[in-house]
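One protein chain is absent from this view; the other protein chains keep their places.
Then we have subunit A:
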Amino acid sequence: MVTGASRFLGARVAARLAADPRIERVVGLDPHEPPPALRALLEDVELVRADARAASGAMADLGAEAVVHMAVTSAPDSQHGGRQAMKEQNVIGTMQLLAAAQAVPGLRKLVLRSSTAAYGASFRDPAVFTEDTEPRAVPRGSFARDILDIEGYVRGFRRRRPDVAATVLRFAPFISSTADTTLTRLFAQPFVPTVFGRDARLQFVHVDDALEVLHRSVLEDHPGTFNVAGAGVLALSQAVRRAGRIALPLPEGTFSTLWGLARNVGIGQIGLDQVDLFVHGRVVDTTRLVDEFGFTPRTTAAAFDEFIEAHANGSSLTAARLEAAEKAILDGVRRLRAENSRTEKASVKGDAA
C-alpha cells in the first residue's frame, strides 16, 4: 500500500512497485484524484480515494504487508487548505496511519519518506550530519517540525511493533529533469535569489535514485534510519553558476522577509526551513545507506547536471558562452601584443636608421 499516490513521488513509487513481478498487488491511497499527467503511470495501481484517517478500514480489509508512507507534504498548498491542511495531513495523517498499521497483524514493513530537514540548519551545527546527529535546536519552519513529529511517531511505532521492519528514509532535496519542487523552480528562473555573505552547501538526490532506494526498502529488509543523498557538495553560488543563472544576493533579513511576503500572498512556498537551508546549507553522511543497501546514488553534481540540461533555457552564463568569451579575450590580447611588438620593432628600426 502506498499513501500519497496522487503525488509526484508517490505515483512513481506505486508505478514502480506495480511493475515489479515480485509484488502481487499495489494499492494507492490518496484523498485527491491523481492529476492527468500522472494517470498514465498509475494504470496498474488500484487507487483508493481515502485519506489516512479512513485508512484503518482500508488497511485491515486489504491485509497490507507493507506500507509506504509518502503522503508527507513539504510545502503548504494554498489550493488544498494551506498550512492547516498540511499539518493535518503530515502529522495527524501519519498518526492515524500508524495507529491503523499497528492493528494490522500481517504487516511486515513500514517505509517512511522523511527528509534531511529533520536536522535543521544553523551555524552551530556540525558540517556533516550523520543519522545519529541530534539537531542542536528545534528547527524553525513548519515542514521540519512536522518531520520531527512524524519521526517521533515512527519511533513509538517501532517500540510497539518490533516485528515490523520500519525504514525511515531521510531524503535530501529531490532533483531530476522532471521533478518540480520549490528548489527546482527556484533554479529554473533566470535570476536566483541568494543570501549575501553566505554560501550554503547543498546536496541533492536524483529522483530515480530515491525511487530505487524506496523500491529496495520495500523488497528487502532494511530497518533503521538512513540519509539518502548524492555524495559530494555544491555550494549555492557554484550551483547557480553551473546552471548558468545569475545570483541575486540579498541581505539575510530582506531575503527571509521577501519569502515571508511571497508566502502570505501565495506566490512562493519557501518555508523558514528552506530559508535556513539557503543561509547555512546542509550536508549529510550517506555511508550507512551505501553499506546497508549496497547502492550508491549518483553524486549531487551529476544529479544537478541532469537538471541543468533539462532546464537550459533561462540560463545566460553558460559554460559554452564563457568559453567563447575566454577565447575571444585571449585572442584579443594576443593580437594586441603582437601589434605592440611589431610597432616596437618598427620604432627600434626607425631609431637605428
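What we mean here is this: contacts are C-beta pairs under 8 Å (C-beta built on N, C-alpha and C of every residue); 3 or more make two chains touch, one makes a residue touch a chain; residues count from 1.
The definition used in the following text is that contacts and distances are computed from a predicted model.
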item: Hidden subunit of the complex - UniProt protein name among "Spermidine/putrescine import ATP-binding protein PotA", "ECF RNA polymerase sigma factor SigW", "Tricarballylate utilization 4Fe-4S protein TcuB" or "Glycerol acyltransferase"; value: "Glycerol acyltransferase"
item: Hidden partner chain, touching residue among A:Leu17, A:Val104 or A:Val233; value: A:Val233
item: Touching residue (missing chain; options A:Asp61, A:Asp180 or A:Glu323); value: A:Glu323
item: Touch list for subunit A against the chain that is not drawn; value: 123-128, 130, 133, 195-199, 201, 232-235, 237-242, 251-252, 281, 283, 317-319, 322-323, 325-326, 329-330, 333-334, 337, 341
